[in-house]
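Below, a portion of the complex is reproduced, with chain positions unchanged.
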Amino acid sequence: MSTDLRNRLFKELDSLILIDPHTHIDALSPASKDLSEILGYHYYTELAHSAGLARQEIEDPEITPREKVGLLLSNLEPIQNTIQYSWLIEMCQKFFGFDGELIDESNWETVYDAAQEKMGQADWSDQVLQQSGIEAVFLTNDFDDPLEGFDTSVYIPCLRTDDLVFHLAKPAVRDRLEICTNISLESLGSLTQSLEHLFTHFTRENAKACAISLPPWFVPTEIDFGEAAKALEQIQSHGEQATPESKETMAGWVFWKLTELCDEFKIPFDLMIGVNRSVYPAGVYQGMDLYDSRVSLIQYADLFNAFPAVKFPVSVLASVTNQELASYSWIFPNVITHGHWWYSNTPTFIEHDTAGRLEAVPQTKQIGYYSDMYKLEFALPKFAMYKRILAKVLAERYVIDRNWKEQRAIDFGKRILRGNVESIFHV
Amino acid sequence: MSTDLRNRLFKELDSLILIDPHTHIDALSPASKDLSEILGYHYYTELAHSAGLARQEIEDPEITPREKVGLLLSNLEPIQNTIQYSWLIEMCQKFFGFDGELIDESNWETVYDAAQEKMGQADWSDQVLQQSGIEAVFLTNDFDDPLEGFDTSVYIPCLRTDDLVFHLAKPAVRDRLEICTNISLESLGSLTQSLEHLFTHFTRENAKACAISLPPWFVPTEIDFGEAAKALEQIQSHGEQATPESKETMAGWVFWKLTELCDEFKIPFDLMIGVNRSVYPAGVYQGMDLYDSRVSLIQYADLFNAFPAVKFPVSVLASVTNQELASYSWIFPNVITHGHWWYSNTPTFIEHDTAGRLEAVPQTKQIGYYSDMYKLEFALPKFAMYKRILAKVLAERYVIDRNWKEQRAIDFGKRILRGNVESIFHV
């Protein structure tokens, strides 16, 4: 009975057209050109590498797309248990007519060719969006992205600020900033001007959010002007050789300034909390980062208090931080629970974390899911995974445990899936 | 089948008359005088505020009880998903004959009036206790509570010690202590005398426990007498301007002394571990506190070792500390698992935490639940929530997974619910 109920709820949730509030889509090349762009997703390369495939083989500069797909699909047997592998299979079933359960050396070429046939069609990305029930996706744009050449009502810009906050000591970053703003970086004043310039540019081009990923040690605070000025000098004269303290001071100052601009320009600031970069430097591209789960949202209390008018959709990397996220969102009006990020984007953690949020956070303050995808084909299987889990939790914990009518559970689910994206990001 | 089984177990558990081992009931006004005392519970005000209702509106000094109820119930739509909202509905169904699922601007007045009709009856609090299957509740009394004017076998005193440990630097607290004990606070000696005086007074009035809530940073240790004497001097001459170190030293000394007195007077010391106060100072009354989940019971090892004869019923604020609680209780004879506190008092966390305890902690050392309520009407829905979860866990993890007979599971549940409250607190 519970399985039937889950299926009924899933069917209703699945009928909804969605807006994906966080992706890494390249708006100029949103869908894949061939299957190597699917298999090149770090989940497959890093898991294949973890299971024994050499990075040198995976990242061989001479390898053709077809060879890369052959190499990977002939070596994924060790990861056929993973949820990430199931995304690949579901995608191939839904988009390319694949009807098996496994892809390996025996059948990958058929799948490759079937995919190629579809991916070669001129309107492929529109087909994907439509078949996936997605009407728009948020991007994650570099600060110097011209935001030109695409429909910003479908590919909604979002200002990514990691480089500005954590890498301003790199001459290349400062150069990029000077070039795109045409403002010479001489002081905190001109730095402020360039940041304002970015916000003006982005919001004019329909940007609906600012976003950043943050390491576990980061504690945002308002930085003294004099200290920040000294840190900027340090950075300008020594670049990456600047002291760690001045880099941290600069990071703190820029972060706080960006939040002020979110306040002024009235856009939410997506905080993605907890990642340590390059923990495994010998890993494949994008497969080097991990975390220290000893992080607390108490580190963000000053920030949340200082900016009551800024909405902070918060993602946490580790499931052990999820209860804090639910509690902080239950208390702070400006804290919003946001999706299931990366290492917590697997069914067991999603189920536990979603259940913990659904019953304790106002239903207007929960954004259920984003795909975090680099290529459009991933929205379908990733959202399907989430919707199945959401249907399971609504079935078991609301319809069964709390005697809710099915329609009430469905309406709740739909708000989590879509309604809140609209109201929180004003789309 | 599993649902039928759960219902059968629930029915048996629900037939038990209980003692509620931790509440904030005012024994002189235990039940609500009108529905505003229900809606004024911080869960409703803080969640409504988190969802957008201004604190100024909620806490408007001019607002009448009826207006406050109208304001809140017309603005709870965003929190209708929460478990806290379900407590309200179940309470109104069981006590006031409400037969809907939602209360909003369309029907709140009917509910208000129905409640008023009941709450106006002279024996309302006795009706509530009887209908809730509660025969006694523990209070949480200020140290200077005269404990007069009520039946201490129904409203069982418990000495709350937060002010003594963490706020002795406040002149008002020292004044209250001097007044209620009639002992002039001149030295550690006279401070000891006043604390003894409190224990004598409380235990003579049937107090069955001492209780305190503790911040994550607190690490109890025995403080050197000389240092404590200096800290007391600091506090007496500088009050709240005393150094943080002397305040911490004083907190440590008083806490240790209170534990010695628990030992001497043979009453358990309820430790409620992990709360940070005023993390969101702009929040509503009692809706400002949060936590840092990076706390460990290793901080309490010296305490547990130093006082083998003192029973410590321990509550933890974050579910991530629950496994430590289960493990420390499995090893230390004097550590007892105690209820599901505050941010962990929602079904997903209760279910995971209860399941983890049931199978690893001796059944004599687990106190299943307390309501933590301020008004008697909350015992019924809160205990009902817990009993449903307990029935679920016993059904799934004992009767199904471990092949227990139903009666054995019921007996285990009853001991957790009631038997252990009697044996641990000697009531």
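First chain written, first letter: the chains are A and B, and each begins at residue 1.
The criterion applied here is as follows: a residue touches a chain if its C-beta (ideal position, glycine included) is under 8 Å from a C-beta of that chain, and two chains touch if they have at least 3 such contacts.
Computed from a predicted model, the values in this text were never measured in an experiment.
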Full complex, copies of the single sequence (shown: 2): 3
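Here is the rule we use: only the chains that are shown with their structure count from here on.
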Complex interface listing, subunit A residues touching subunit B: 294, 296-298, 301, 304-305, 308, 320-321, 323-324, 326-333, 352, 355-356, 358-365, 397, 400-402, 405, 408, 412
Complex contacts: residues of subunit B adjacent to subunit A: 3, 46-47, 49-52, 78-84, 86, 101, 276, 279-283, 287-288, 290-294, 318-320, 343-344, 346-349, 352, 388, 392
